[in-house]
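Note that this complex is displayed minus one protein chain, with the remaining chains in position.
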Amino acid sequence: MQVQQTEAIVLAMFGTTVESALQDLLAIHTAVQAAYPQVQVNIAFTSNQIRRIWHRRATNPDYLAQHPEIPREILQIQGVLATIANLQDRGYVRLVVQPTHIAPAEEFHDLAAYVRGLLSIRTMKPRWRPFQAIGLGRPLLGTYSLKYAYADDIRIAAQALAADAELARRQAAALVYMGHGNHYFPSGGLYLEFAARMRELYPDVLTLIGTVEGFPSLDEVVANLRHHRATRVLLKPFLIVAGDHAINDLVGEEEDSWQSILRREGFAVTAEVKGLGPQVASIFVTHVAEAATEAGVELR
Amino acid sequence: MQVQQTEAIVLAMFGTTVESALQDLLAIHTAVQAAYPQVQVNIAFTSNQIRRIWHRRATNPDYLAQHPEIPREILQIQGVLATIANLQDRGYVRLVVQPTHIAPAEEFHDLAAYVRGLLSIRTMKPRWRPFQAIGLGRPLLGTYSLKYAYADDIRIAAQALAADAELARRQAAALVYMGHGNHYFPSGGLYLEFAARMRELYPDVLTLIGTVEGFPSLDEVVANLRHHRATRVLLKPFLIVAGDHAINDLVGEEEDSWQSILRREGFAVTAEVKGLGPQVASIFVTHVAEAATEAGVELR
Amino acid sequence: MQVQQTEAIVLAMFGTTVESALQDLLAIHTAVQAAYPQVQVNIAFTSNQIRRIWHRRATNPDYLAQHPEIPREILQIQGVLATIANLQDRGYVRLVVQPTHIAPAEEFHDLAAYVRGLLSIRTMKPRWRPFQAIGLGRPLLGTYSLKYAYADDIRIAAQALAADAELARRQAAALVYMGHGNHYFPSGGLYLEFAARMRELYPDVLTLIGTVEGFPSLDEVVANLRHHRATRVLLKPFLIVAGDHAINDLVGEEEDSWQSILRREGFAVTAEVKGLGPQVASIFVTHVAEAATEAGVELR
Partner (left out) sequence: MQVQQTEAIVLAMFGTTVESALQDLLAIHTAVQAAYPQVQVNIAFTSNQIRRIWHRRATNPDYLAQHPEIPREILQIQGVLATIANLQDRGYVRLVVQPTHIAPAEEFHDLAAYVRGLLSIRTMKPRWRPFQAIGLGRPLLGTYSLKYAYADDIRIAAQALAADAELARRQAAALVYMGHGNHYFPSGGLYLEFAARMRELYPDVLTLIGTVEGFPSLDEVVANLRHHRATRVLLKPFLIVAGDHAINDLVGEEEDSWQSILRREGFAVTAEVKGLGPQVASIFVTHVAEAATEAGVELR
C-alpha cells in the first residue's frame, strides 16, 4: 500500500517580474528541492501586483513564445493562502512555510499572521483539523527565537558572503550593500550588526550597508566612507533578487541612483548587480530543516 | 474601466456521492445563483472522503461517459479552505460562506472555526488583509444570534414544509421525519421544537421526528405514535440530500431500517425519499442575504 | 523547603442576592473544598448587578449586623476575570474553572471565551506565560465533548434527583420542573432529554419540564399534563439556587406564576422551593476532577 505523503514545503517570496532576477528565486527552490527530493516544494509570491503581471503574461502567446524558459509554476503563481490551501486540499497537512525574506519586518510579520491564523482553526474533533502542523522558517538574518539567536543567523549570513568581501578586497574597494529597509520595523540594527560581522570576519575590507527606506540611509554610508577615507566602492544589492531596486535604485542611469550619487561624491564605483539568492539558498535549506524540526514536521 | 468584483459566495455542503441526491444540492446552488446572477457562487464539499470519490470518478473515462450530467465543478470539487483561498487569490475578498446544514452542530462549529481563523489574520497594513469581510450564514434551523432568533428560523422551516404535512394529511398518516442528530451537540431540542411548530401549523397531522444518532431516537417516536394511536406513517428524511441515510437507514430492505422497524411494529408505512434541498433552497438564499448584510458584504 | 501551591479552583456562579438561596451555592463550595482540602477554592459571581448589591451591603453596618452569617468572601465577591487574575498574581497558574450552570448556553459560552482568551496569551518565553493550564468544567447537563457525552451527564443528573421523583410518587403527583431556558441557545433539547431520562429511571412518575424563557414553554407542559390526565402536580425549580425565579416566577402570589396558572388550569399544586445546589454538588466535584485531568492540572 502506498503511503500518502502529508508533508510539503511552501517558499514564500515577494516575487519579481524581471526574468533574469527570477533565477535568483528559482535557485532557492532548486536547493530546497535537492535537499528534499521526495517532498512537494511549492513557490508562492506574496505580491498581488507581481502575480497579476505573470497571469497576464501567461495569456499572452507572444510573451510565452519569447520566454520558453519561464516555468509553468511561475505563470500560474498563487499567493500564500491559496498555495497553502491547495496543498491542504490534496492532503498535505504538515507544512513548512519558508520565507525568503532578509529581515523579520512587515512581510514576515504578515506571513506569521497567516500561519497563526491557519493554525488557530480548531475543529471539534482533532482529526478534522485542516493542518496538523505548520512550521515557519526564519528569514535570512533570523528573528526572535529562543532556540536560534538572530546574532548567529547574522554571522552565518556574513560567512556565506565571503566572495563579496574577496571581490572588494581585490578591487581595494569598500563593500557597500544596499538593503531594502523600512519605516515601520526597526530592522536597521540587523543590517548594522551584519555589517559589523562582515568587518570582523573580513577585517581588510570596509563593509558598510545602507537602505532604500528607513535607517541607515545612504547619507550615513557616505559619512562613514569619508570618515574611513575610502575612495573606491563596490556596490552590491543586499536583496534576494537583483530586480527593480537593484537595476534602478542601485545602478540606474538616473542621477539619484546610488551609483550616480556616489560618483558625484567623488568615489570610484563598480557594481555587482546580482541577487543574494544563489549565495544564501543553502541557508534557507537549513532554516527549512530547523523549522520542520521545531514544528514536528518530518520531511522525508 | 471595469470594476473588479470582490464579492463571492461559498456554499459549504457535506456533499454526496449519490448522483440523484446531487440534484438536491445543485438546487440550492441554482437558487442562490438566480438570486445573485452577477456574483460568483462556488460549492465546497466538506467531506474529504466524498471529494476523493469524485476526484477518482473524474479520472475514470467510463464513469464520465455514463454520467455526462455531472458538472465539472463537482468533479473538481474542493474543500472549504481551498475554495475560499482560491477565490481570495483571484481578488474575492468579501465572502459569504453559507452552510447547507440543518442544525448548528459539529459541522457548523468547524465551519465557524475556519471563518474565525481566516478573519483573525491581521496584516500590519489593513489593506493587505486577505479578507475584508466574511459573513457566515445560519444553518436551516438557525443558530445563536442576537438578531435572528432560532425559534423564528424553525418556524420558517416548518412553513416551507407545508407540502409534507399536506401529503401526510391526504394519507391520514402521521408524518415522521428522520433527522441526522449527533452525540455531541444537544441539537435534539431543535428537532423537537421544529416538530412542535409543525403540529401547531398543521394541527390535523401528527408530526414527529427522530434521529439516526443521539436524541430523540426512533424508540421515542414509536412510543409517541402509540400514545397518539397512530396507525399509518409517512416517512421522510429531514436531510438536505436523499443520500445514503435516506436510501439505507430510512427505507432500506434491511430489518433495521426505520421502514422495516415501523412495519414490524405494526404501522402502515409509506415513504417520500426526497431531500429537503429544493424545498428549503429559498431559505438558504435568505440566510445568504442576511449574513451578507451583517458582515457588510454588498452582494450585487 | 515549602513548595508553593500553583493549583486553584474557581467556581463561576451567576450569583444570588437572596440570603437563603446563597446556601445552595455555598453547598457547592463546601463540597468542592471537602474534596480538595489543600486547594484554594474561590467563588466568582458573574452577574455585575448581584456583585454590586453585595458590595453595597458590605458597607451597610445595619445589614452586616443583621446578617452575620454572610461570609466575607461573598461580601467582597468579584467577577470571573478578577478572581482568576488575583489568583494568578499570587502564583496560582494552573486553574480549574468550574461553572455551576445547568446547561451549556450563553453564560457557559461567555465563560469559555474568558478561558480561551486568557489561555491565548503567549509570552515570548514559555515560562512567563500567565497560566500554565486552565481547565474548564462542564455544566450540570454536560456540553459538547469527545470524552464525556452529554447524554451521560444528563443520566447522572437524573440519578441524582431520585428524591424528587420519590416525593412526587408519594404525592401521586406529576413532577414539573421549571428550567431557565433561553432564546438564543437551543438548550431545550437538553431539558427534554433530561425529562425523558427521569421518566425512564422513575417510570411511575410523569416528569415534565418547562422553561421561563424559550422552548419548551409552560403551555407545552400543560398540554402534556392534560394528555396524560394528570391532576396533581409537584413543582420544583430546575435551578441551582432557589432565588428570584423560584420565589416569584414559580410560586409567587401573582397570577402569572406557574403555581397560579396551574391552579387556574385545575391542577392540585404543591411546590418544593429548593435549589438543586446541594443535590448536585457532588456532580460538580466530579466535573472539577475531570476538567483538571483533561487540562493536566494536578489537584492535590
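Order of writing sets the chain letters: A, B and C. Residues in each chain are counted from 1.
Please note the rule applied: contacts are C-beta pairs under 8 Å (C-beta built on N, C-alpha and C of every residue); 3 or more make two chains touch, one makes a residue touch a chain.
Worth saying up front: this structure is predicted, and the values here are computed from it rather than measured.
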item	value
Given A:G15, A:G79 or A:P104, the one touching the chain that is not displayed	A:P104
Full-complex contact with the absent chain, from A:L119, A:A196 or A:I261	A:A196
Residues from chain A at the interface with the omitted partner, ascending	103-104, 106, 109, 141, 144-146, 149-151, 183-193, 196, 214-216, 220, 227
Positions on chain C contacted by the hidden chain, ascending	51, 78-79, 81-82, 84-86, 88-89, 106, 109-110, 113-114, 116-125, 128, 130, 184
Residues of chain B (touch criterion as defined above) contacting the omitted chain	124-125, 144, 146
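By our rule, only the chains that are shown with their structure count from here on.
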item	value
Angle of the C-alpha superposing rotation, chain A to chain B, to the nearest 5 degrees	180
Greatest separation from chain C - chain, by CA centre	A
Interchain centroid distance [CA atoms averaged], chain A/chain B, Å	46
Geometric centre distance via CA averages, chain C-chain A, whole Å	57
Overlap residues in chain C, where contacts from two or more other chains coincide	144, 146
